[in-house]
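All protein chains but one are shown at their positions in the complex.
Note that the chains take the letters A and B in the order they are written out, and that residue 1 is the start of every chain.
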Amino acid sequence: MADPVKFTIDGQELQAAPGTLLINAAKKAGISIPSFCYYDDLSLQAACRMCLVEVEKTPKLQVACTLPVAEGMVVHTDSPQVRQARKGMVEFLLTNHPLDCPVCDKGGECELQDMVFRYGAGESRFRETKVHVDEKQWSPVVFYDAPRCILCYRCVRICGEGLGVSALGVGNRGVVSEIIPNAGDHLECDECGLCIDICPVGALTSGTYRYKTRPWEMEHIGTICTHCSNGCKTTLGVRNGDIIRANNRDHSGVNGEFLCIKGRYAFDFNEHPERLTAPLVRTNGELKPVSWAIALATVAKKFNELRARNGKFGVIGSNHTTNEENYVLQKFARQVLGTSNIDHHRTGDVATLLDALQGRANVLATTGGLLKTKAALVIDSDLAQEQPLLAFQLRANARLNKSHVYAITPGPVREDNYAKTARAELGKEFDVLDGWREQLAKEPELVILFGAAIKGEAIRRLVAFGDSLGIPVKYVCLVDYSNSRGASDMGLLPDLLPGYQPISNAALEPGLNADQILADPNLDALWVIGANPFVRQNLASRRAFLVVQDLFLTETARHADVVLPAASAYEKNGTVTNVCGDVQRLSRGAKTMGAKPDLEIFALLAREMRADLGVLTPEAVFSEIRSAVHGYDLPLLVLETGGAAPTAPVNGRVLFQAKPELIRSAGNTLFTSGTLGRYSQMLNSVMEAPGALYQDPHKEPVVQPGSVQVETIVSHG
Amino acid sequence: MTFSPELEARFTKLLASYPPGRTRSAVVPMLLYAQDEVGAVTQEVVEEVARRCSVTPLQVDEVIGYYSMLHRKPLGKYHVQVCTNIACQALGGEQLFEHACRALRLGNKEVSSDGLISLEEVECIGACSWAPAIQINYDFHHFVTPERFDQLISALRDGSYGRKAS
Partner (left out) sequence: MRYNDPSPLEVRVISQRFDLPDPASIDTYLANEGYVAIRKVLGMTPEAIIEELKTSSLRGRGGAGFPTGMKWSFVPRNTGKPTYIICNSDESEPGTCKDRLLMENDPHQLIEGMLIAGWTIKSNKGYIFIRGEYRYLIDIVDRAIAEAYERGYLGKNILGSGWDFDVYTHTGAGAYECGEESALLESLEGKRGVPRLKPPFPAVVGAFQSPTILNNCETFSSVPVIFRNGGAWYAELGTPKNGGTRLVCVSGHVNKPGVYELPMGFPIMRIIHEVCGGMRNGKKLKAVIPGGSSSPVLRADECDIPYDFDSLAKAKTMAGSGGIVVLDEDTDIVAVALRTMKFYAHESCGWCIPCREGTTWLKKILTRFHEGGGLPSDIDLIGELAGNMLGRTFCALGDAAAMPTGGFITKFRGEFEEYLNRQSAPEPAAPELVSIA
């Protein structure tokens, strides 16, 4: 790298790499230069003129957000002239900005308010009438109030440069310029709300949040989104136990800037009217509300009875419950109920990948790694629909670091706009790969992300292909839900213990898998936790005693003998593991009267059954996981401070029976989230939601069977 | 959507006049020429131009709002534009505009009920040395007195108005 240039800001002698923008050089030295339109990693605008500074030997004030530092440059950021200029800018801005701060959502967290406070004038010299335009609603979640807009163009840039959606533009000219949506009077987009988050003022407001509260009346709790497997950090704004807002303004967590519609708006399932708030027990054919004591006693009695006469248990766990809960559940099943018949809805073949990678070190990509890798290859996944954060990161990496992205998918994908992509029918991916081998081998490194269609033997073949490239290759097995990876890591499998250890280590035989459990006519009891298997397959056994733990009376719960109301992920502490194996902490934000965290339910049930599973607090269980589960001996500090700690995976043979037919993608899109999603009014209110515009990517027309089309949109040099 | 053969020919020539892959360059001319034929930039025109120049309708919308000669709503068959900028102002341009409002019983940017005439107070049209000046559609008229204005308007009304710039 070229030698740093030396310069002076406000008397401080400083250095920076050539080309560094003055505004950033100053920031590093702790000197803040005000700005609205300048925004890290977005294109330069020099439109707001707030960052004017004095540079010696140049007559005019200079714009710090576009001026690279130069050798010997002497800068003053706080001279009388500069202060006067800033004051003037703020005064100009306020001329047409309504002073409705008392009712504005942004009041208290508005960059313009802060700016006026720091640099503005006490009184205004503007005595004329302001331009007025009525507020517009662009979608159930996005409102726009033109008079408040200061035209910093952040929203336009994040939508175009960040998301690749380009749903926002600039309309009109001069003082009546305003932001306009892509469909005339409304938006047709990802509804991600990033434009709202990034708006420095109250011009863009959120359909869920607007006029609900004042920022300072909320408690802000950082936790992890409970929808897809990407595990975005989301900060819940909670007032009196109710979630009012979700955003990620502090940019902490693996997602930085990003949140999709689910993370930002689909928390409303939590307060859905159909939320279960009391246990239900079936008495003469009908589910009747009862006390927790009665419900637990009923379950304990039945379970003990069956245990006594070696009854046949089946346990189906969840993709949403925490690692602690999943760990305890498999222990409960194996030690207390004495059964190996335990499984969960597998959305990706993680075990086979780990087995195929045995003996290799450093082969699993991390979420953060996707922002740095020189090249990435996506197979059989419409990332923008199914893995929104990963799609955002690959795009950011390509835009900011010129990384290369490749994609092989059955249908059109958003990567088509900037990546080298090809269409291939499921099963024909390797025909394309063979054609790309040479080019891929020229990459310095590669991360391969593959969807549920690549499973079993296909995974081994893919790893062999990766080896054949002779470059460092890392993998991501794309799973679907917030803790799908964790469920697999924690051993919610009939033939694998936590950390993918062989069942034989526990002196147990492999048990029945989910499909077998449901199909077994002789099953005595089925315990379903946070899952809804009956939407796909009915229970064969007529006599089975059915216990269901869930938030809602799902298709499965309706058939239960006992229903135990569970707390949602936003109502519990614990850890979850995202698609890349990054472990993050959940922090309890909301509360629902009557519902209990699954871990607490397990503890109460164990007590009721007089079984000893030790202390069942999230903390206690996690420390047990850290010592007992291979790969989970994670730095506590990272987790405690809201960071993400990647699990070091098993590195050796994984002894189990691969069952590719059990690997089923949930087929979720940006606007669905399995059963949970059906209870989010916001998610279902946008026009892109199922039934409206929305196209199920899994139903996208694929190319002619047997054929392969390779259309190279962008060929990387 | 198809246009007259002449306009189609113009569009073909237009699209060929920009470097390869630069069809977006044709957006502004296409919109203006299409407006001249269709009478306004209708939604249909927006989508057609977007398609032909391979841009999004939003990118066309952004342009329409910016350029003052592009209109979403139809103008009169004859669009009368009176300049009141400084050179014309010095020689009675503003009085001429007021006269026009009275004579036509129209306000700025209004269209007569029969759709024949629309009126607009415009910025400098490049006739400063021959002020006060007006434009009727694209025809320039210089040294326009109120009397001359009235003659022009009656010509518009009785259809005797020719395309010759004076």
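In this text, contacts are C-beta pairs under 8 Å (C-beta built on N, C-alpha and C of every residue); 3 or more make two chains touch, one makes a residue touch a chain.
Because the structure is predicted, anything quoted here is derived from the model rather than measured.
The chain that is not drawn here is touched, among residues A:G30, A:G174 or A:G470, by A:G174. The hidden chain makes contact, of the residues A:I150, A:A452, A:M490 or A:V629, with A:I150. The residue from B:A26, B:V45, B:V80 or B:L119 that touches the chain not shown here is B:A26. Note on the undisplayed chain: of the listed residues B:L7, B:V38 or B:V55, the one touching it is B:V55.
Contact between chain B and the absent chain runs through residues 17, 19, 22, 24-29, 31-32, 53, 55, 59, 62-63, 65-73, 84-87, 89-91, 94, 108-109, 123-131, 135, 138-140, 142, 165. In the full complex, chain A touches the hidden chain at residues 44, 46-50, 52, 59-61, 66, 85, 88-89, 91-93, 95-96, 125-129, 131-133, 150-151, 170, 172-177.
The rule is short, and it goes like this: only the chains that are shown with their structure count from here on.
Note on chain placement: the centre of chain A and the centre of chain B lie 51 Å apart, centres being C-alpha means. Looking at the complex, you find that chain A touches chain B at residues 166-173, 177, 180-182, 184. On the side of chain B, the complex with chain A involves touching residues 43, 56-59, 61-62, 65-68.
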